[in-house]
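Quick one: structure below, then a few questions.
One chain of protein is taken out of this complex; the other chains stay put.
Order as written gives the chain letters A, B and C; numbering starts at 1 within each chain.
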C-alpha cells in the first residue's frame, strides 16, 4: 500500500457539502451517514435531501438525480447552506444539475469513469466538462470510483451489480477523510445493517476504509479540513427528521394525556412518513388506520375523538382540500381533533416532492360557513415535536379542531436535537364529563353544550358514560342543550361563541420574542420552515451593523395579542414566505405597518443570502 | 247572499303582507298567486318565501310553519319589507311565529276555527290570543275560514281532506279584495292547473270568489287599499325567481356562445332548483348530469369542458368544500368552468334552508396551493341571469374556472323582471384551436400553453382535432409546451402567470357606480343579496338629508381598479354582510379607509331599517 | 352518582325509555316511523345498556333517526357515517354501533365508505332505508330508482341503470346481507335482531315508503293482494316456497325458476333449500331483482363468520405491546444514535 502523505489541515468554521448521483447510487444513505458522523463530531448541522418525483428514474438522466445537501459547522447552523463547498458528483447528470450551486473555487469530486459518451449524452453535455475546461473556476478532483471499487471488490464474491452499487461507500470514506470525520459511526451502522450478509458487510467496510485511505494516499488534495465542535447547549442530542419528530410529538401527547392516539390517514407525499413512523409504535397505545381516502380518514378520526381518543389526521394540501367538509363538522360538534398539513408545491398535484407554504389561507379560510379554528405552524424539524404536542393539547383543552402546518422541507430535513425531558412538557390534563351538569324544569339534565368559563370548551362526554346520552350533529346547535335549533338569534349567538372560543386560545400564546435588535429599522415576521434562513440572515445583518430583528409566528390563528406593539417598534416589516404572499394578507388586514413581501415559489427553501439581499435593498431604499 | 257594502278605499304607496300557515296549508302557492296579481297590477315587488327544514313537519307545530312575505308598491321596492302590514295566519302556530313581524296597528286575519285547544297547545299558547286581549295593538280580523270553506264546498263532491286543503283559496280571494287586486290571473292559473280535475277546479274558483265577496259583504273591514302602478321602466315584464333566472342565464350563455351547456351537479338545498329548471330545457342543447356526489359532478364537468362543452357545476357551501381539489385541477389545466355556490347557513350542515353570505372566503382562498380564480356575485333574483352569463363568458374568454356566488334568499326570492333582449347581451365569441401554433427545432408544433397577448388565455384545443394531441394534468406545467416541469424557476413563473391572468379579468369590470351621493360621509360597500336592503336604506338616508352613498361589488376577485379612488371620496366605509365579516377582511387587506362592519348572521336578509340604524349611529358618532 | 344518572340505569327498560324529548319530524305516513318503532321495540330485548348504544347517520330524512333515540348518536354529514362509525368502533369496541343511512346517503355519495366498511367487517349494523328517492332534497331520483323515473331532476325520465344494493354488498364481500321492509314490522324486527346477533358488518336493506315523493314504490310487496305472489321469505335451512306454499323456487342449472306445488308434479322436496353460507346461492337469490314472473326475496341472504376489523386491530395492538411492553417515552426519544455535549 502506498505511503500516506500528511496533508495540511485547515480549521474552518462551517462547510456545505452535497452528494449527488442516480437514484440508484445511494446518495441519501451516503448523506445520512455523513450526517451521523458529523453529529458525533458535535457540529451543529442542517440537511436538505432532494429526490426526484419518480420512484426510480432511468439511470443517467438529469431528472433522475438524487441529492443530499448538508451544512455543518462549529457555529450556529440554521440552513442547509447557500453555496456548496464540496460537490460529490457520481455521474455527468449529477454534475449538470448541481454545478450552479457550487461556489467559485469550491471542490468537485467526480466519478471520472462515469463521464463516458452515453452518460454525457443523457446529461445533454455537448463535450466532456472534465476536459473542455468549463470547470476551471473550481477545484476539480477526478476519482475513478467505478474502477477503484471494482478492483477493491474483485475477490469479494459479489456480482457486478452489487459491486457497482457499493461505490458510494468509497465516496463516503473519502468525504469523511476530507473533513476529518470519525468513521466509527458508519462502521457500526454498516455492521448491524448487513450483519446477516457477511459478503456485503465486508465489501462495504473495505470500501469505506479504501475511500478514507485514498484521501491519505492520493496527492490530489492540497488541504484537508477540520471543523471543531459547535458550542451547543449541554445535554444529550440526536439527529432528527421532521416527520419523525412530528410523529413523536403526537405520541408524547398521547403519553402525557393518557389518551389513546388515533391516527387516521391516507398516504400522501410528504406526509406518509408520519404514518410509517407511528405504525411502528403501537405499544404506545397508538392506533393507525390507513383509510380508503382522506374523507374517510378524517371521518374515522372524528369518530375516534367522539369515542374519547386523541384524534389526529395527517395529509398534504390536496388531502386537506378533501377534508374541509368534515373539519366543518368538527367545528360544529366541537370535538377535539388535530389536522396535520405537510405542505408541498401546489396548486393541484403541483410539485409533490417539493416544499412550499401555500396552504396557509386554505388552513385559515378553506371551509364553508363561519368555521374558525386554531392554526399553528412548526419552524424546524425538531420543533415539529413541540408544535404537534401543543396542537393536541389545545385541541383537547378547547374542544376544537386544530390545524398544524408543516412542509416538505421540515418533514425530510434533519437537525441535531437536544432530547427533551418528558417531565418538562406542559401538563396535559383531560377531564371527561361523568355527571349531569344542568337543570330543566326541576330535573337534573346533561347539557352537552354548556361552557367552561375560562376556555368556553363544552364537556367531553364519551359514549359509554351512563346517563349522559346525547346527540351531536352538523345542524346548528341550541346553546347549552345542543338540540337542533333554527332560531335566528341562537345562530348568531353560536357563531360568535365559537369564534370567541377560538380567540380565547390567545391565552396560550407566550409573549412575542424578537431575535436581533428589539427596536429598529426592519422586523422580519416569518412563520413555518423559513425560520432558519431568516435568523441566519438576521445574524449576517447584525454583523454588518444593520438594525434588523425577526420574530417567528407559531400561532397564526389566533395571532399573538402583543404583535402590533412589537411591530410598532420597527419602521418596516419584511414578510418572507414560500408562497405568493399569504401571511402578509392576514397582517395587512389586521395590523398597521409598512409591510413588505418577499416571496419565493420554487419548491425550495430560502437561502439566507436571498433574505440578506432583500434586507440590503430595503435598507438602502428606506434610509436615504 | 248579503248585500255588498262599499268600503272606503285608501290609496297607499306600498304594503307588506305575509301569508303564514302549516306546510300543508299551501301558503307558498297563495303567496305566489298574490304576487302574480300584484305584478299584473304593475306594482314593483319583492318576495321572501320561508319554509321549514322538514319536508312536511307535523301539522300545528311552530317549526312546521311555512310563510310567504311580499312587499309591493307604486314606489321602488327593494326588499321583501321590514314590518308587516297584513298577516294572514291560518293557525295559532303561524300567529305565534310571525306576530313579532307585524307593525303596531297592522292587520291580522286569522282562521278563528283553528284556535282550538289542540292547536293552541301545539303552538304553546297558555291562553287563546284571540280572546286574552294580547292582540289589541293590532287590527284583528277573525274569519271562520274552515267553517266557511266547508259550507261553501259541502256539495262539491270533494272529501273532507280535499275541502280543508283548499281554504287557502278563500284567504287568497279575501286578500286580493283587500288590496284591490285583479282575480283574473289566479282564475286563469287555477283553470289550467286543474283543467283535468273539474271538481277541484270548480271548488277552487268558487272559494276564490267567496273569499273576494266575503270582503265586500262583511263589515269587518273599515278600509280597503289601492296601490297604483309603479313607475317602472317601459317594457315587457315577468316575475322571476333567482334559481330560474340563474338557470336561464346559463342557457343564454350556451345559446349565444353556440356551446353545448353541460351542467354536472348533485342535489343540495338551495341549489337543486337550478338543476330542476335546466333539466326542463334539453332542447336548448342542455345536458344535465346528476352525479353520485359533488366530486364526481365537478369532475364530469371538467371532462365536459375538456371536450368543448360549456361546463358548469352548481352546489351550496358543503358541496363547494368537496369540489375544491378538482377546482385546483381546473386552475392547473386552465379549462373554462363555472362553479355556482348558492350559499346557505353554515358552518357544516348549519341552517340548510336559510340564507347567508359566509362562503366568500372559501371562494377566494379555499384551495390548496396558489390557485386564484375570478369570483363574481349576483345581487338580485333577476341579476342572477346576467351574472351567470358573465361568469360563463369570462371563464371561456380567459380559460379559467370562475366562482359565482348566489344565496338562498336570491334563489327563492322573486321580483318583477324587465325581460332582456338576447341581442343586447354581450357578445360571446368562442375560438377553438385548429392549427399548430409554435415551432420546435424547425418543426411546427402545438403549444397547448401558449398565451393570448391580451387575456393570457391558453388555446382551447378539443380532443378530436387532428394534429393537436396534447396531455393535460395536475403536475406543474412547463410554460408554452405544457409538459410536466419540475424546474424551480418555471414553477414560480407559472404561479405568477396564472395569477396575472386572473388579474387581467379586471379589464372586464365597468367603472364603479355610486348610488346616492357621489362623495360624502359614508359609503356603503356591499356584495350579493344585500343590495336591495342597502339601497333602500340609502334612499331613506337621503330623505333624511344624510350624506350617504353605496356601491355594490359584482367582481370580488379581481376587484374594480377604481375602487380605492371611489372609497377615498368618503370618510367612512360601511360594509354590511350576512356573515361574521368576510369582504371587509379583503378590503382592509388591500385598501386604506375607515372600514366599519355591519354583520347579521341569522339566516335572514337585512331589513333596510337595520342598515338605516347603523347609518344613524355612525353619523352621530362621526359628526360631533 | 347523582340521581339523574340512574335514568340511564339497569332494570327492565321499555320502548319508551329509548325515545327522546325531540318531536319526530318526518312527514305523517312516512315509512321511517315504522322503522323507528321497530328499533325502539327491539332495544329492550337485546339488553344493551343505553349508554353503550351509538347511532351514527349521514344526511337525509332517514338520517334524522339518531335524534329520536335516547342513546348516544351523531347526525353527521352526507355519506360519511360508515367512516365515522369505524373510527368510533375501533376506539371503543365495547360500543354497540348502528349506522343509519338512505339509498342516496349510502349508495350515491357514500358508496365508497360503504363497500370499505363491509370488506373490513367492522362490527356494526348498517340499516339502509331504501325509498328509491332523495327525500330530504324534495324528490330527485336516487341510485336505486328504476330507470326512466320521472322526478324533479329528470322530467323526461332518469337514464341511470339502478344498483342492486344486495349485489353491491356481495361484491364488497359483506359478511351479513339481508332485506326487509317497513310494512312488515315483525319481519323487520326479527331481521334487525339477527343483524345485531351477527358479529361483523351487517348490511340490512329496508324497503321504506316515502309517501310524499315516491309513494307506493314497493306496493307490490306490501299489499295484501299481491304480496303472496311477489314476496319470497327465505330462511336458512328451509325450502324456498311462497304464495302460502302454493309455489316454490328451484334451480335449473344456475337459473332459478318458479314451480307450481299444487298440481302434484313438483313438491317441496324439489324446492331450493336456503343455505345462508353459500355465497353463490346468495348471488343467484339476490339476482331476483325486477325480474318478471319471479318473486322478490326477503330475509337473511348471506351470513358467514370472519374476523372483525376492530378485533384484528386490538389483537395486533396487544400482541405488539406484550412483546415490546408498554412504550416508555423517555426511552423512545433516546433510541438510536445519540451523543452528549458538556457534562
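Everything below uses one rule, namely that a contact is a pair of C-beta atoms (placed from the backbone, for glycine too) under 8 Å apart; a residue touches a chain by one contact, two chains touch by 3 or more.
Owing to the predicted nature of the structure, the values given are computational and were not obtained by experimental measurement.
Chemist: Determine which of the presented chains are touched by the chain that is not presented, and list them.
Modeler: Counted over the whole complex, the chain not pictured touches A, B, C.
Chemist: Tell me which of B:80, B:264 or B:336 is the one touching the absent chain.
Modeler: Here the residue in touch with the unshown chain is B:264.
Chemist: Quick one: say which of A:88, A:268, A:475 or A:541 touches the chain that got left out.
Modeler: A:268
Chemist: Given the contact definition stated above, which residue among B:248, B:555 or B:595 touches the chain not shown here?
Modeler: B:248
Chemist: Looking at the full complex, which residue from C:59, C:77, C:172 or C:192 touches the chain that isn't shown here?
Modeler: Counting the whole complex, the residue in contact with the absent chain is C:172.
Chemist: For chain C, which positions touch the chain that isn't shown here?
Modeler: The missing chain touches chain C at positions 109-112, 115-116, 119-121, 143, 156-157, 159-164, 167-173, 254-255, 278-281, 283-284, 287, 306, 309, 312-313, 316, 319-320.
Chemist: Under the stated touch rule, tell me which residues of chain B contact the chain that is not displayed.
Modeler: 36, 39-40, 42, 185, 229, 232-239, 248, 251-252, 255-256, 260, 262, 264, 281-285, 287, 289, 291-293, 295-297, 299-309, 311, 325-326, 328-329, 333, 419-422, 434-436, 443-446, 462-475, 483-484
Chemist: Would you write out the residues of chain A that touch the absent chain, in ascending order?
Modeler: Spelled out for chain A, the touching residues are 54-59, 61, 63, 266-269, 272, 275-276, 279-280, 282, 288, 290, 292-294, 318, 348-349.
Note that only the chains that are shown with their structure count from here on.
Chemist: Taking each chain's centre as the mean of its C-alpha atoms, which one ends up farthest from the centre of chain C?
Modeler: Comparing chain centres, A lies farthest from chain C.
Chemist: What whole-number Å value describes the gap between the mean CA coordinates of chain A and chain C?
Modeler: Their C-alpha centroids are separated by 44 Å.
Chemist: Give, as an integer number of Å, the spacing between the C-alpha centres of chain B and chain A.
Modeler: Those two chain centres are 46 Å apart.
Chemist: Which chain C residues touch at least two other chains?
Modeler: 59, 77
Chemist: Give me the residue numbers in chain A that touch at least two other chains, ranges are fine.
Modeler: 325, 328-329, 473-475, in rising order.
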